[in-house]
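Quick one: the structure is below, questions incoming.
Rest of the complex left out; these chains stay put.
By letter and in written order, the chains are A and B; residue numbering begins at 1 in each of them.
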Amino acid sequence: MEINGVNIKNNYAEAFGIKVTRLLVTAANQELAKVAATEATGYGTSVIGCPAEAGIDCYVPPTKTPDGRPGYAIMICNGSKKKLDHELLERIGMCILTAPTTAVFNLLEGDEKLKTGFKLKFFGDGYEEKVEIGDKSMFAIPIMSGDFLVEEKFGYKEGVAGGNFFILADSQMSGLVAAQVAVDAIKSVEKTITPFPGGMVASGSKVGCNSYDFLDASTNEKMCVSLKEKGMESNIREDAHGVFEIVIDGEDEESVRSAMKAGIEAACTVSGVIEIDAGNFGGNLGAHKINLHDLF
Amino acid sequence: MEINGVNIKNNYAEAFGIKVTRLLVTAANQELAKVAATEATGYGTSVIGCPAEAGIDCYVPPTKTPDGRPGYAIMICNGSKKKLDHELLERIGMCILTAPTTAVFNLLEGDEKLKTGFKLKFFGDGYEEKVEIGDKSMFAIPIMSGDFLVEEKFGYKEGVAGGNFFILADSQMSGLVAAQVAVDAIKSVEKTITPFPGGMVASGSKVGCNSYDFLDASTNEKMCVSLKEKGMESNIREDAHGVFEIVIDGEDEESVRSAMKAGIEAACTVSGVIEIDAGNFGGNLGAHKINLHDLF
């Protein structure tokens, strides 16, 4: 199968379950909303080493937010409910409440709820007030620069982590630009994030480690272009000299599929892209298998 | 004392000791370096609730970096050596190693070192190599998109956290713009960061909580403009309707003083700014007392 002359391999991405939340951060203007959203979703590439997987989903214009101000939809994810509860509390409390003019709304209805706003209200020391914005139950907490508004409860649900595809290109930089435009395209797919820096993964890993038995994961040497160039045995095709991975978390498998489709199609418009592949672990680890050919 | 007609109160900021590291993140171009630096320093406003205090110090042009590429100096801080060690490892390993084309250099010579690069090298599964760049001892770790370079050891030292000043203005938005330009000015002062979102704190807190005894800190109600507007007793002067705090961490007290001076002078150029004050806890908690009048 080909798109724009790029080979789409008949392979599947293996993705995992993760608990996801989705919030809306609004502020007095778009720049201020972005600052808060960025701080709250930093240090959140993978739960392997970060306390959460987090990212900005998309911009929401003033005409579509409950308070008529510009905002960003963000997602914060963790496999453990307890850790998710902690992350939501601290990321909102330390990174959004502290940012000027912000408010936070819940965007995900789910059977299960975290009482993040309820817990944050105590910071108000009795001066907080319950307010309604539309049909939303919020707390207004007086802070130095004005009032911080936060919804009482945030829904969470079982979503998907680790949706992915690989871009193989004629040079490292062709792969890089293709990865950038893939991420640009995925920004338009709601309910998904690309949690790694700039949305792309420069370092693929394998399960286990041959040289050091105390490590659970290590570099996937057969997918390293610099080792291939040195003549080592490689799983990278002969004519590819740049490889990048895009990793996607989403509210559900359908959203992740849409994001993979949009990202792959965009990557295939970049000159020098040769092949799209996907990453899996043999199919026994993840709950979701997404075949690339099924996307189109 | 006045600057541009703005009253500088005869008050002092009380700041604390914290262990600081200072790193240089370079990449193929400036944008890529910024992406990695931003991810690695996110979720890092205050150790009260975040796993570290972290931020971008300044841009370093290609002519001044060891590898001739553009970079950003960043700082990562924590009061505990053990936690600092963990944060450095994970923030570099999860947020910079995973970003395309990056390298990380140590910028802080100190008697004490963290072996972050030495630990990260194991990810290379035996394919890593020791290389020298100038007089620096680095590891080249093969990753999917090329080689990730990281210095073997990172120095840390006892620095300063919580250097601060308050901006009081005729409106919330005058205070906001003044806080923005203060942060702009502090970006030019090396060895300092403003770890809060966009560099400013919209929410000042007090020690303890009157209404809920299970909380160690809560909103400083006497510095909340919305409570003052409702007629509550307030420590905010009558004509001020906007209050913002700038918080600064630095490698040493001298750097923090320079940052406070630059930030205050810049804030005083904004129309509507009335007064500059500073925050302290009576002088018994922090190791550093910085009087505003001594800065000029």
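Heads up, the rule we're going with is that contacts are C-beta pairs under 8 Å (C-beta built on N, C-alpha and C of every residue); 3 or more make two chains touch, one makes a residue touch a chain.
On a predicted model such as this, the values are computed, not experimentally measured, just so you know.
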item: Subunit number of the complete homomer, 2 shown here; value: 4
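To be clear about the criterion, only the chains that are shown with their structure count from here on.
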item: Rounded Å distance between chain A and chain B, as computed from the means of their C-alpha atoms; value: 25
item: Partner chain A, residues of chain B touching it in the complex; value: 28, 32, 35-36, 38-46, 48-51, 54, 89-91, 93-102, 122-127, 141-148, 172-173, 175-176, 179, 196-198, 200-205, 209-212, 214-215, 217-221, 223-227, 242-245
